[in-house]
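Missing here: one protein chain of the complex. Every other protein chain is in place.
For reference, chains read A and B in written order, and residue numbers begin at 1 within each chain.
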Amino acid sequence: MGRREFLINTVLALGLLVVPLWAHVNDQPYIITLTTKVAILALAGVGLNLALGLGGLVSLGHAMFFGIGGYAAGILASHAQSYAPLMEWPFTVEGTQSMPVIWMVALFASALAALVTGALSLRTSGVYFIMITLAFGQMFFYFTISWPAYGGEDGLSIYVRDHFPGLNTLVPIQFFAITYVLLGIALFVVARIARSGFGLALNAARQNETRVRAVGIEPYRLRLAAFVISGTITGLAGALFADLNRFVSPTMFSWQTSGEIMVFVILGGVARLFGPVAGAALFILLEEVLGGLSDYWHIYLGVLLLVVVLFARGGLIGLLAGEGKGDD
Amino acid sequence: MSFLLLIEQILNGLQSGVMLFLMSAGLTLIFGVMGLINLAHGSLYMVGAFAAAAVAAATGSFTLALIAALAAAALAGVLVEIVVIRRLYARDHLDQVLATFALILIFSEGTRWLFGSFPLYLDVPRALSGPVHLPGGIAYPAYRLAIIGIGFAVAAALFLLIAKTRVGMRIRAGESDREMIGALGVNISVLYTAVFALGAGLAGFAGALVGAIQSVQVGMGEPVLILAFVTIVIGGIGSIRGAFVGALLVGLTDTLGRVLLPVAFGTFMDPSAATSIGAALSSMSIYILMAGVLLFKPTGLYGSA
Partner (left out) sequence: MTEPLLHIDGICKSFGALKASDNVTLDLYPGEIHALIGPNGAGKSTLIAQIAGSLVPDAGRVFLEGRDVTATDTVARARAGLGRTFQISSLAMEDTVLQNAVLGALGARQKRLGLFARVMQDQALRDTAMEGLRQVGLDEFAALRTADLSHGQRRQLEVAVALTLNPHVFLMDEPMAGLGGEGSALLVTFLQQLKTRAPILLVEHDMDAVFQLADRISVLVYGRIIATGAPDEIRTNPEVREAYLGEVDDEEGGG
């Protein structure tokens, strides 16, 4: 990573910390909530960016994992709240409102979904892959709407935010701290993966699949692994999102959500480590500022996206950092 | 499940299938000839429906409304092609997805700004508002029957266009070798714009026809778009025949699944559980169909690698 990019990343990381701290000191809980939203959406984007930026996999159904993580949280919490076990046979599974447990379940469920859908989807390529991932996302969307047990179209509420040992998660700054730390861990993991042998091969497969095959490495396996890790990270973001809003609904699975996550990643800079962070921040900023000015602010978002795609492909970070991504 | 009800549902399936074909044919042509994946196709469907509703409200004529739908959608298509789409032919699929997604945002919010958030209504023309009595005692809505007829007619016309006319020949040549037809002197720009406009017109036309049975509102195009994607994946991208077969398959599976699955589950489950599981599964049935086809033929039924 070039020096300029490293600097920009540091600024983003610090900014994401300083803003909520300032808001905490000045008793502006809404701003803390906004920053928490940025961190969570950035996390979702970090997941997608691994598959998209490094792997070149245009997954239009990533909301599937976001929704699975969210519903894992929602379902477990709702069972805990109503003191009704999830199942009683062959063994009793109770609900829970403990975040670490919920995260484990969310991670596992998303990983499983990514493994199954990825194994099928990755047998195709190009446009077929894009469409089949979109279709899988929709499948989950429609299923969740018509499954009445967990709210259907109306969604599911979490009355009390789940708890984390040692912290009071209802305090905005403390919940933010949790999301910030998790985002940091995810960024660290993805950075290490990008610099690893696996990352080198995956990135090479994106550029030239024949080359990778010619050195005796199977691209399908690389891509499947990347897809699973990617889905897992996005799934964690979904679980956090559920706790942020204390609400989950089928919209978390929608194609609009898949599109939005991809938009943050592109706006910030696809394949840049902090791209999703910059993109999520920019998106929330636009939503707050432009959304306040006009009900139809999505038009401006559309135009901005069009401009970025046609003229500024590197996104915000590409624009600021300029030079190439650099060798290690 | 009475036999009559089954026939009615099969006809419904055919009706939704042919409308889906109009959407899918455009999508698959655009991809086959220009190599472009177009997410904004649903927006063109919506434009057609809105144009039809507006014109019908203003003039009271359904025929005028249909013509308006075709024209408005085709025009929108030409505009979009010239301003945005033609910059995307040389780009990779990610860029095409993102740019056309941006178009969805612009079209949807733009329409909402022009027409508001409440749905518009398009009335079925009075001449077709009654039932038709089919042999066997079935009373089926005349309008839906008309749609099936129109849909098959358009399909036939499209096949003839592609197979028998010079334009069709250029389109087929464009599908197999883009650079070659340019070298042979065919004006690529005009051809591409024409193909895009054709696809857009078909989508808008479908939007108007369906708008009379469902409501006309912002966002109506995207669910159909996604179904159209599933259809061309099943049928094979670039193949009109595949789009036709795929569309009928999807239309029938969706409609019949919705009706038959709860019934099937009802044989061994209590009615309420059967309905909910049946409904949930039927909404997934198309995707299961798609996954099934892709397992055996990764490029669809009539697609080539």
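Throughout what follows, contacts are C-beta pairs under 8 Å (C-beta built on N, C-alpha and C of every residue); 3 or more make two chains touch, one makes a residue touch a chain.
Quick caveat: nothing in here was measured; it's all calculated off a predicted structure.
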Omitted chain - touching chains that are shown: A
Given A:L17, A:V101, A:A204 or A:A312, the one touching the chain that is not displayed: A:A204
Contact residue for the chain not shown (choose from A:V212, A:M252 or A:I299): A:V212
Interface with the undisplayed chain - residues on chain A: 192-193, 195-201, 203-204, 207-208, 210-218, 222, 324, 327-328
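What we mean here is this: only the chains that are shown with their structure count from here on.
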Chain A and chain B: spacing of chain centres that average the CA atoms, whole Å: 31
Chain A residues touching chain B - in the complex, by the definition given at the top: 52, 58, 60, 120, 123-124, 126-128, 130-132, 134-136, 138-139, 142-143, 145-149, 255, 259, 262-263, 266, 270, 296-299, 301-303, 305-306, 309-310, 313
Parts of chain B lying in touch with chain A, wherever the complex brings them together: 31, 37, 84, 87, 93-95, 97-99, 101-106, 108-110, 112-113, 222, 226, 229-230, 232-233, 237, 276, 279-280, 283-284, 287, 290-291, 294-295, 298-300
